[in-house]
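Notes for the one structure printed next.
What you see is the complex with one protein chain gone and the rest in place.
Chain naming follows the written order as A, B and C, and within any one chain the residues start at number 1.
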Amino acid sequence: MTQSNPSPKLVSIADIEAEANRLMEPSIRSYLNYGVLSGETLRANVDAFKWLRIRPRYMVDVSKRNLSVSVIGGDTIPMPIAVSPSGLHKRFHPDGEFATGKAVRQKGTVMIVSIASTVAIEELAAAEPDLIKWLQMFIYRDRNMTIDLALRAKQSGFRALVLTVDYNARGLRYHNIKSGYKTAHKMANYESYNISKDVAKDTNWQDIRWLKETTGLPVVIKGIVTAEDARLAVDNGADAILVSNHGGRQLDGSPATLEALPEIVEAVGREVDVYMDGGVRTGADVFKALAIGAKVVFVGRPVCWGLVCNGSNGVKQVLDILNNELDNYMTIAGTPTVGDITRNHVRYVNDYHN
Amino acid sequence: MTQSNPSPKLVSIADIEAEANRLMEPSIRSYLNYGVLSGETLRANVDAFKWLRIRPRYMVDVSKRNLSVSVIGGDTIPMPIAVSPSGLHKRFHPDGEFATGKAVRQKGTVMIVSIASTVAIEELAAAEPDLIKWLQMFIYRDRNMTIDLALRAKQSGFRALVLTVDYNARGLRYHNIKSGYKTAHKMANYESYNISKDVAKDTNWQDIRWLKETTGLPVVIKGIVTAEDARLAVDNGADAILVSNHGGRQLDGSPATLEALPEIVEAVGREVDVYMDGGVRTGADVFKALAIGAKVVFVGRPVCWGLVCNGSNGVKQVLDILNNELDNYMTIAGTPTVGDITRNHVRYVNDYHN
Amino acid sequence: MTQSNPSPKLVSIADIEAEANRLMEPSIRSYLNYGVLSGETLRANVDAFKWLRIRPRYMVDVSKRNLSVSVIGGDTIPMPIAVSPSGLHKRFHPDGEFATGKAVRQKGTVMIVSIASTVAIEELAAAEPDLIKWLQMFIYRDRNMTIDLALRAKQSGFRALVLTVDYNARGLRYHNIKSGYKTAHKMANYESYNISKDVAKDTNWQDIRWLKETTGLPVVIKGIVTAEDARLAVDNGADAILVSNHGGRQLDGSPATLEALPEIVEAVGREVDVYMDGGVRTGADVFKALAIGAKVVFVGRPVCWGLVCNGSNGVKQVLDILNNELDNYMTIAGTPTVGDITRNHVRYVNDYHN
Partner (left out) sequence: MTQSNPSPKLVSIADIEAEANRLMEPSIRSYLNYGVLSGETLRANVDAFKWLRIRPRYMVDVSKRNLSVSVIGGDTIPMPIAVSPSGLHKRFHPDGEFATGKAVRQKGTVMIVSIASTVAIEELAAAEPDLIKWLQMFIYRDRNMTIDLALRAKQSGFRALVLTVDYNARGLRYHNIKSGYKTAHKMANYESYNISKDVAKDTNWQDIRWLKETTGLPVVIKGIVTAEDARLAVDNGADAILVSNHGGRQLDGSPATLEALPEIVEAVGREVDVYMDGGVRTGADVFKALAIGAKVVFVGRPVCWGLVCNGSNGVKQVLDILNNELDNYMTIAGTPTVGDITRNHVRYVNDYHN
């Protein structure tokens, strides 16, 4: 496994976060880093990892490791780490999604492209034809635009749709009001439509089957944090669940994603892939999420911090660091392949104190 | 739903609290904000909400929301948020209870008027005939004055009595001794009586039935924090329970109201309305209390902070913010009506960490 | 109940603690306030009270309260609050144990006189014949001196012996080495003996029966923090157990006394009185300890702080504050007598969060 060498100064995601925070204009920084309301779920996403201990197993032959996993759409990626959607990448670097896509393609993993990208579906596909792309989108009040966007992605070689279900109203982002946040960047994918882009409030679970059958693409449901919803999603045709709370940006007080993961894995993990994002900052975090049952872990903010620091190279460095750290953990913990990491490799801290 | 626009600067209850604290004279500020003794229950009221996670449910039709609930006395209010009693509003704004009453009437919800108001029962009723008013009062050593006060309220169109049961001695408010707190404002309702206004120490549960039958008004019992007392109250004629610990101002060490709520809902929630106050600062808090089983959530200090900042408009802004936040939560969490919010929409944080 | 008026400035034990700390010479202050080693048990004693909530019960006739309790030796005291032993009171005030004894006699409660007092048994008895005195002592390597001391106390009208069992070696008081602590004050009771005053290391439970039968005085065992030892003590003749960890000054890491109390009450509470000391700073603390099953709560450091601030009057103020606070709690919580306070009046915080 060839990996680019991390810069001598920025050696961890925490370093890159600190450097990005130093570089960003304050209102962009608060836009990116804050959650909503009291910020409880934002912090819980990160803190939830501290509630789990890793149980390493020794004297295992780990001379050959294989970090690759298969994902929906028939692709195999060389590590169980991929990129979650975030909007308007040109806010973070002039190259925007071109930079992100280039780094993700170099690493061979998945980029979930936000519908709110500053580079249009077709432009990104033209620049990065070999990138594994999934399109994050919504069910809009206008069902025709919904289908049109999905079919544009299919036409451009996107391999799956990622349907965000936790955004029928915008979260209470008071910090943006206070910071005076605004951006001149446009959402490129919407430019061809002269209609409302409002997200639908009148959805139901049958919409999943409708979207899937109309487009012929696999559909990942993003935003679910309960077993009940996971069950309903799968019963209505979902090909995978991406456990997420929108990075703590929608409903403050909802569970950390690592908290919600167990009940969802229990409910549907034998039937479909369960992915997760939220609070992942190290390879140790990735290892814990895999042990609980996530198939792939997605990262959002770290990618944006990488963009701010060094464009495409910065994103690649973020992915390299996480890859290196996970490889180190799998070597020491005695799990040479992702499939070797089991629920028994983690234990709750509380269970040690009784 | 038409709602007044919150001021651009003060967007949350936390902002209004901070601004009020900046404006208040120190001894008034400590009077209002402190609890008793070590302040443990005061803090617990706020912190208890952090022990619960919200479990949002997605892909639900929330295009039409209805936040209204019915309350005792036959009224329906447009949101499950109302105003708890607090004394001497003229300390907080020259318009006193007139300001509070006007804002509450504009929002269409309930104002529990403190017996210790700076505006007399009859004056407030004359100024705000359409306001839904309940009178907070005590069982006094003088039973005749007790009945007289209640009948004055009935005469003035008050819809219910709210009997405070946790005040037979005054809590240990050492901070008032230290701050030199005193006020020139008079309790207007007592001015016609030349006798002791001492609260009775020789009460028993039959007093509820006596008060109710003598006045013909529904009686809410305020201050209960145990299932046992809730059971006794209902068995003796209580029409509703308002779970409260007097804002942490009476018995430091008693449970947070959100802690006490479950056992009380379990004990009597199928028979009578259970209300609560204490520590509510956001719509997320309201959502959690409703999920545990509160029918309506009352707010005290936030109303006083609103009064300090901007009189009647400030109170209205407080109620607007909570209303907006709850509506946002109900939209995102998939609960278009108050009745859709169930016990299953919350889970204790601790249950996620085992 | 007539009670002296607390000073307007020092209204709580916390105030008196702060004032005493301001007044004491640093090495005395560290001697008094610190525990041993890491100070874990010292802090736990205070913090343990925060793990319990009080469940007040309302609409109870509390017009007449009675805080009195009976104790071993046939005495009745007007409140369940008494004075734990601490050594060398002349370090804290020139009047030493004369000052303490006067205040305790005025309050009518029990003073456990430390064997390490600066005023001899006979002197204190002569000055305060009406004071209810118990003598704290040890089993010494010299059994004759042990009996001689006990008989001197009996001769002087002491009502009971309090045998400290957790001091066969001195705790690791590194802070005294660092502060250069030393004192010119003498332990008055030992002055007549020209032999080693070493505490015995070769004790067994039969020593209790021997001490009791030889002296004819009731014996309280002080220092026990386990159910097993409580059982053995009672089986060997102990008349009462004083749950104590020597104020966190002996074995750092041993349980807070409020933590140890439940298992001891469960083991022997139906047979003998169970007393406790450690970390009590408010009437709320007293209430919680009584609810768990303590018959009387003893205070040590607060008495010393009172001595430092104002000699005998300072001690009396400490006892008045605790008495007032407990009376306030019993009034509000609906428990007019000490016997009305039950295990059901408290609940662990953790039990509210699951």
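In the analysis below, a residue touches a chain if its C-beta (ideal position, glycine included) is under 8 Å from a C-beta of that chain, and two chains touch if they have at least 3 such contacts.
Please read these numbers as outputs of a predicted model, since none were measured by experiment.
Trainee: Pick from A:R22, A:K50 or A:K186: which residue touches the chain that isn't shown?
Mentor: Considering the complete complex, A:K50 is the one touching the chain left out.
Trainee: Taking the full complex into account, what residues of chain C touch the chain not shown?
Mentor: Residues in contact with the chain left out: 37-38, 40, 48, 51, 165-169, 171-172, 174, 177-178, 201-205, 207-208, 223-226, 228-229, 232-233, 250-256, 259-260, 348-351.
Trainee: Residues of chain A in contact with the chain that isn't shown?
Mentor: Residues 8, 11-12, 49-50, 52-63, 282-284, 287-288, 325, 328-329, 331-333, 344, 347, 349-350, 352-354 of chain A touch the chain that is not shown.
Keep in mind that, in the parts below, only the chains that are shown with their structure count from here on.
Trainee: What's the rotation angle, in degrees and to the nearest 5, for a C-alpha fit of chain A onto chain B?
Mentor: 90
Trainee: Report the inter-chain centroid distance for chain A and chain B in whole angstrom, where each centroid is the mean of the CA atoms.
Mentor: 42
Trainee: Compute the distance, rounded to whole Å, between the mean C-alpha positions of chain A and chain C.
Mentor: 60
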